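Note that one protein chain is taken out, while the other chains of the complex remain in position.
On to chain A.
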Amino acid sequence: MTGPKTGIHRETRMTRFLTTTALALSMMGTAAMAEPVKVGMITTLSGGGASLGIDTRDGFMLAVEEAGNPELEVVIEDDQRKPEVAVQLSDELIQSEEVDILTGIVWSNLAMAVVPGAVRQGKFYLSTNAAPSQLAGKGCHENYFSVSYQNDNLHEAAGQYATDEGYGSMFIMAPNYPAGQDSLSGFKRFYEGEVASEVYTQLGQTDYAAEIAQIRDSDADALFFFLPGGMGISFMKQWAEAGIDMPVVGPAFSFSQDILPAIGEAAVGVKNTAQWSKDIDNEANAAFVAAFEEKYDRLPSLYAAQGYDTARLILSAMEKAEVSDADAFREAIRAAEFDSLRGKFSFGPNQHPVQDIYVREVISEDGTLTNKIAATAMTDRGDAYAEECKM
């Protein structure tokens, strides 16, 4: 048995030697070219919430393919929405794959488990979605950028919109977990009317009959709710059955393109806040929406747009600096010189976006549910935590 085994061994060693030599030779030839950048994407591709990760990935990869830059390599992994899996994947990507940049995490609890460790090891982390307050304030880091928003932003914009609309009293509701509590405090930060009632639901709750009865009884002018994922779908379907005539305002998560078909007609007319919409009028956005629809045969969601912008930001930095020169590369990202789908885009002092946040309305367009911009809730909004960030 030993004979053939050593044989194979020797063969692999030979191959490895030859490959190394070949690689070394090829590197000599290309020394003048830019060195490759390796991106590790950790996102949710299976289980509940997979649609968010799939859109993030598809948006990101669309930009990568359009650029056709052979120096950019992407490794994609599925975190199954589990923090422990995400941590394991990030270790693997950093140690075995030796990636330069990590990105892609959808959920804040997973981001909190991965980001601090990754940036401490000198890797860049560019967030395509999750941006918890801890990482925007005291826990900010020079290698951490949020390309999407700061978590509170969309809730703040909803509060501002409720104020602008002159809603005198609001019924506000969110699940009882950190992001839910942040949501309601974000809303209240910019809402000047009276909070008629504040209700916390259970995380993962599927039946909202009791809450809907309370809303009906409350005499509030409008309803604000934050129920991400399947919770929002269940709620909206039951809300439609209840037949309550009350305006609904919420962050974009429950009315994103990936979720709208499941809610159905019940969503029409709902106002939701987002920093992106498919009808933002600029060339890059129009091209992106067309290309995405062409390639994947569906409309892009907020997450797809965020993935796309993140990839374009990385590509723009690669034009200007080598990733091995961390300081130069960081400066190149911070400059954010790319054609964002949002039209204008820049980073604030804590490396979170300063951007406009819109109010979108759900409409039925040739039988397809989608969003269109109804108003601008906030202009050049940074976030509430930037001052706490000492970088």
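Simple rule for what comes next: a residue touches a chain if its C-beta (ideal position, glycine included) is under 8 Å from a C-beta of that chain, and two chains touch if they have at least 3 such contacts; residues count from 1.
Assume contacts and distances are computed from a predicted model.
Missing from the rendering is one chain, named in UniProt as "Branched-chain amino acid ABC transporter permease" (options: "Branched-chain amino acid ABC transporter permease", "Cation:proton antiporter", "Na(+)-translocating NADH-quinone reductase subunit D" or "Ferredoxin"). Considering the whole complex, the residue from A:Ile94, A:Ala220 or A:Ile233 that touches the absent chain is A:Ile233. Set against the missing chain, the residues A:Val75, A:Val199, A:Val354 or A:Ala374 yield one that touches it, A:Val199. Considering A:Gly122, A:Gly168 or A:Gly264, the position touching the chain not shown turns out to be A:Gly264 (whole complex). Contact with the chain that does not appear here is found for just one residue of A:Ser51, A:Asn285 or A:Ser316, A:Ser51. In the full complex, chain A contacts the hidden chain through residues 46-48, 50-51, 176, 181, 184, 195, 198-202, 204, 206-207, 209-211, 213-214, 216-217, 230, 233-234, 237-238, 241-243, 262-264.
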